[in-house]
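With one protein chain held back, the other chains of the complex are shown just where they sit.
Labels run A and B following the written order; every chain starts at residue 1.
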Amino acid sequence: MTASTAPLTRRRRMFPAWFRDVLSRPSGAIGLAIIVVHLAIALLAPMVVPYDFAAQDSKAMFADPSAQHWLGGDHLGRDVLTRTLMGGREAILVSTMATGVAVLWGGLFGIFLAFAGRFVDEASMRMVDALLAIPWILFVMLFVAGLGTGMGVLIPILGISYGLSIVRIVRAAALDVVTRDFILAARARGERRSVVIVHEMLPNVLDTLAVQAAMTWSWMLLGFSSLSFLGFGATPPTPDWGLMIADARSAMMVSPWPVLAPMIALSSLIIGINLLSDGLAKALGVDRMKKSAV
Amino acid sequence: METRPDVIATDDLQIGFVTRAGEQAAIVDGVSLALRHGVSLGLAGESGCGKSTLLLALMGHAKAGLSVTRGACRFEGRSLFEMPEAELDGLRGKRIAMVPQNAGQALTPTLRIGAQIDEVLRFHTDLGPAERHERVLDLIDRVQLPTPAELARRYPHELLGGQQQRIAVAMAVAVDPVLLLLDEPTTGLDVTTQLRILELLRDLADQSGTAMVCVSHDIGVIARLCDEVAVMYAGRIVETGRADDVLVRPRHPYARGLLASIPRLKTGAVPEPIAGRPPTMGRMPQGCRFALRCDHVRDLCRAEVPPLRPLAGGAVACHFAEKLGPWQRPHDLAATALAATDHQPVLWVEDIAITYARPGLFDRFGMAGAKPARAVDGVSFTLEHGEVLGLVGESGSGKSTILRGIAGLWPLDQGAIALADGSDLARSVDERPRDVLRRVQLVFQNPDASLNPRRTIREILARPLAIYHGLTGQEAAPRMAALMADVRLGEDYLDRLPSQLSGGEKQRVAIARAFAAEPEIILCDEVTSALDVSVQASILNLLADLCASRGVACIMVSHDLAVVRAVARRIAVLYRGRLCEIGPSAEVALAPRHPYTRALVGAVLEPEPGQAIESGAVIVEDAGGGPGGCSFRGRCPRAIPLCAKTVPDLVALDPAHAVRCHRAGEALA
Partner (left out) sequence: MVRLIIQRILSSAITLALLTVFVFFAVELLPGDTCTAYLGRDAKGDRLEICRENMGLNDPALKRFATWASGALVGDFGVSPYRNKPVSEIVGWRMRNTIVLALSASLFGIPLAIFFGIIAGIRRDKPVDMVLSSTSILAMTVPEFVSATLLILVFSISLGWTSGVVTAPADAPIGVLLGSTILPTVALALVFAAHILRMVRSSVIDVMESEYVAMARLKGLPFRWILLRHVLPNSLLPAINVIGLTVAWLLGGVVVIESVFNFPGLGRLSVDAVADRDLPLTQCIVLILATGYIVTNLLTDLASLLLNPRLRTFRG
């Protein structure tokens, strides 16, 4: 990105420059690889797993890893490998969709606030601050207590909850861009407000939003799994990492694999997403540490 | 007569870093210099030439990522980079001291001023606490700051910029070092403050016989302060010698180009740019590093590095130094460069006042307690067809605010602004018809901020063409090509992003964007202050040409009187939001009538040594005058009781020249 070293003409390539930059960094490349593997497993698992995820086999109860059951069996004699491979499907689906909700409403509302009048902005930010005072898990649980659980409840509620901090960050980023001279120049030129927002400001805010989206995705995954662990997320007998860990915990000393396998799967995906967002932040020049400290 | 070794000497010093590609790149490359006790040396050169890195090396310090790859640096014969850390600490602050570029950043925010000076004494003297305290107060007094006891208890942020710089000087001279290193000691300060700091440094050095090395991009500062000069280019010294030799009779083509690119107040010459730009670090040409930009280049220059060889008392690194012929100072071209004007006003500004309300974010933190001050108060002037009007003042004088007011980006409290056909400009941009917007264009100070980093040059230039002239797509292409040619950029630049351009090139794009509208009036807000002098010269030339050839009138705002003098037909001087003098460029620059203008003119440092300081040039720092009366009276050497009572009117001395001073009519002392 430095002056004078870049080629004089921009050739069209398969990937945009920022994406190649992400891939050129170890964190970005490794992170993306981990995520791709996980997504592939989630998509293909139903076709390749050796057993039915709900099939109980009393002989396999607490079984150690063997040729039949590579990762052994759980307390009901279900195949741990099968359940681990399937266990990310709901978590990935919910966290991805909820991230979409969060980014969409958080991004749009944040940009809206940056341009809204003083009163609307001030009042809305007060409300956002108040809501951010509620730990996210309790925010979600308050609604689960009233509405019960299920994807239809969790996706919007998780999206709204995590979108609150995106509102804050995007608004701050937009306000920062708004004071820059090129926005003033556009106004002085007589550009319409919509042009100023879409043409001049948005490209500069999208960087921040992209990094924030990646981070939100990892928090969302963590959040959904925590809810599952507590019994408010996925419902049995759906194989789900959080739920599997909670179920197998009591028998941990007898057979650790039913706990360890989903732990490794979940943690590796979260670490992968974090690595990617780190690479993304570096490639786009967004200071991840400072933004996340808000 | 003396056998003392040189106070500081470098021998073939090379300081470099390893690039991302793994190559060695040298920032300072093969520099040898020697400085005797009590002598002051100025390191001149443009940004990126390695002068600051060299200066830090003289203290045995290399910035993170940099290392000495060859040669040595010796202080009184002892090699600094081979010294144990503890021994080096014993020299730093005691024998060698540094005055940093920006004292505001170089003072620790959580420590009181007194404590920060005291540290130096604590580790470099044997004084007890009480003696140290006394010494601290004495030092604050020595740098001519009032009320030392009270000041010592303050935190850095409670001081003004000039005061912070003085404290940095006090810290540096606390234990009488033999070598004082100055890193752009006055950059960022107002000119009147700059002059006082330089006088202080000169006095302190003279009193104690301290040797100095001063780095500055401003040759005027070096001319004022230094006995000897070394001119650096791309990591090497290209010419060195006595200041009154090098700065008056430069021999190296780069030194000549550099001196010719500096605008001069006295002659008003339009500065001459140096073509091209310096080579990139790590990709140095094989022979002379200036060969690519040199008018006298021959084959030998491209093949062989010219050694720095003695010549007429100094030394020059040029193969053909003797054959270049005598150098002629740029002479007075001002009169020809200025476009003729038919005296038809194109813009009226009538008694405007603007209040500078702090941006909304501040009052969230409760910082809106202070009453909003008038940034501009009762300013009136007209702009004539095709003329360049210079608007000069120190920071906070309201000069940029006036431009924003005219551009409709800042609301007026009162007054009127109108174009020749009566179009009202007292309204904000949102209420102006598109054609009125087109006729007034603004160019910002910093192109990094005024060009959208995410848009290509083509996209940036497309907007005004589309908005004002309805040209889009292929229709716009020829116009775009013509614009790029006008600002002397190749068409291949159109598909680049701003980050791929140099500072000067970016500013050209910003100028092209303004001229794309085909305006009647161009408003230039400090458009060259972020640029090196040689680039500044090219931008000034470009603007002057474009305005003259198109009959566009221009208001040029700058803190630098010499810059304005080079291109403006008339100059208006602002102090605290009021016009205090307006008149023809040469009259204001050579025979100023307002005491503030006199101070401003006297504080301009011409790049030649031996200038006498004119009486009235050194004015006290701002003491604040209280409400009512002339706002300059607190600093004015000619103030009379009347000045505290009534605000003087702007009185016309002749049809073209007006002054706001009660004593304007009197003969100057």
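Keep in mind that, in the parts below, a contact is a pair of C-beta atoms (placed from the backbone, for glycine too) under 8 Å apart; a residue touches a chain by one contact, two chains touch by 3 or more.
What you see is a predicted model; the values in this text were computed from it and never measured.
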{"item": "Per the touch definition above, residue among B:Val120, B:Leu151 or B:Leu308 touching the missing chain", "value": "B:Val120"}
{"item": "Selected residue (touches chain absent from view) among B:Arg36, B:His61 or B:Arg202", "value": "B:His61"}
{"item": "Contact set of chain A toward the excluded chain (per top definition)", "value": "126-127, 129-131, 133-139, 141-148, 218, 222, 225-226, 229-232, 242, 245-246, 249, 252-253, 256, 259, 263, 266-267, 270-271, 274, 289, 293"}
{"item": "Chain not shown, touching residues in chain B", "value": "59, 61, 64, 88-94, 97-98, 100, 102, 105-111, 119-120, 123-124, 155, 157-158, 171, 365-367, 369"}
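Operating definition for what follows: only the chains that are shown with their structure count from here on.
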{"item": "Contacting residues of chain B [partner chain A, same complex]", "value": "280, 359-361, 407-409, 429-430, 432, 434, 437-438, 441-442, 444-446, 449-456, 463-464, 467, 492, 495-496, 499-502, 513, 517"}
{"item": "Sites on chain A touched by chain B in the complex", "value": "1-6, 8-10, 118, 175, 179-182, 184-191, 199-200, 203-204"}
